[in-house]
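Removed: one protein chain of the complex. Kept in place: all other protein chains.
Right after this comes chain A.
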Amino acid sequence: MRLLSKLSTVLLAGATAVTMFAGASSAGEFDGYTLKVKLIGGAQYEPLYTRIPEWEAATGAKVEILSRKNHFELDREIKQDIASGSINWCVGSNHTSFAPQYGSLYIDLSVVLDEDVVGAISENVNNSSMVDGRLVQLARHSDVSNLYYIKSLYEDEQNKADFKAEYGYDLMPPETWDQVKDQAIFFADPPNFYGTQYVGKDEGISGRFYEMLVAEGGTFFGTDGKVAFNSPEGVRALEWFVDLYEAKAVPAGVPNYLWDETGLGFASGTVALNLDWGGWATFFNSADSKIQGDVGLIRAPKGSSGKRTGWSGSHSFSITEACDNKKAAASFVTFLTNFDSQLLEGRTGLLPTRPDAIAAVIEESRAAGNDWLVEVFETYGASMAEDAFAVPSTPLWIPISNELFPELQAAIVGEKTPQQALDDAAAAANQLIEDEG
């Protein structure tokens, strides 16, 4: 059975790769052309670029990588390119959170890409890749967060009895964010052990607040075009962060945490529950982690509206309007998001945006007896298909986030009440909206 499954995966991968590659370009099609690109750099993103020589050999083109930086630095560089009018490159890495800022920098990809190339990507992801009704990005992999937990805590009979006595319901991996709060407070034993944690600064906390707001039934923008996050739903969402901080159920340093800190903290075995993306899954269950073999994973819990949190973003590629050879650029982004490319990224733990690549990674992991990766990709695949939603598609998302996150932090560390913090953030955000005209 395993042999059959392995064989079918290999055949599926091979057939799709041949089809995709043949569809994308023909040998020598771009002989002598140099394609200039600006790509996101970093350990998680680099393995894909080892495939670039294959595209060069197949098409005769050369790829010149002008930049290879983390996304925040790349974003700054792209903004400077726009300001100085020096767009002399064709393909750029992009992200759903950043894309709305760039105006008309990038073209509508549905004009230059074949329908089957776009259609191979999950519809939910493609919808998030649109800006003003234009598909400006072709997503390479997505991130959405689900809840990791330490299994042994939930198997401990003493914990079960104590929790039931204190909270009146059975200790189970949480289904709602209120249960997460109860359990986090129950497990916390600072400074040795914490119930949970969250990213607490920059766009990280803005995005976490946004998804909690949605799960509470609120909206970020009102129908009048102004922000509406200072609503009762917003206050409830922010109180969740504040209550955990006040109860010392999260490390005192969370207002300064980003994903490195939350990931390393959970792997250190000092945190019971951790909402995080799939990129950490392999590490959490590796020999470098103190909780190897004791990690559980469930879909992100629900808010009081019954909706799950699902703040999602996709790393993607875009083609500039100024590109002098859009056909070559289209061939390149097609190649970097085709089945083989996504399979390669999927094997490192990143979540492919093509359902067939997710299925193949699951099949491959099952055949290799890696039940953990099967569970990870099934969970993330389901949440990507059913729960995921991107940030509001507006060029003001990042500027508003920059006004919002210091106020969220002020509420978390007790300088302001949640309502006061959100009202102050709303005033600043509405000023930005007014300035934008």
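As a convention for this text, a contact is a pair of C-beta atoms (placed from the backbone, for glycine too) under 8 Å apart; a residue touches a chain by one contact, two chains touch by 3 or more; residues count from 1.
As a convention for this text, contacts and distances are computed from a predicted model.
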Can you tell which of "Malonate decarboxylase acyl carrier protein", "Lipid II isoglutaminyl synthase (glutamine-hydrolyzing) subunit MurT", "Sugar ABC transporter permease" or "ABC transmembrane type-1 domain-containing protein" UniProt lists for the chain that's not drawn? "Sugar ABC transporter permease"
Among the options A:V111, A:A252 or A:A368, which residue touches the chain absent from this view? A:A252
So one chain is hidden, and I want to know which residue out of A:P47, A:G279, A:G296 or A:P395 touches that hidden chain in the complete assembly. A:P395
Taking the full complex into account, find the residue in A:R68, A:K160 or A:K201 that is in contact with the omitted chain. A:K201
Omitted-chain contact residue, chosen from A:P191, A:G293, A:G306 or A:G369: A:P191
Note that chain A touches the chain not displayed via residues 72, 75-76, 79-80, 82-83, 85, 101-103, 190-191, 194, 200-202, 251-253, 255-256, 261, 264-265, 268, 270-271, 395, 398-399, 402, 405-407, 409-410, 412-413, 415, 435
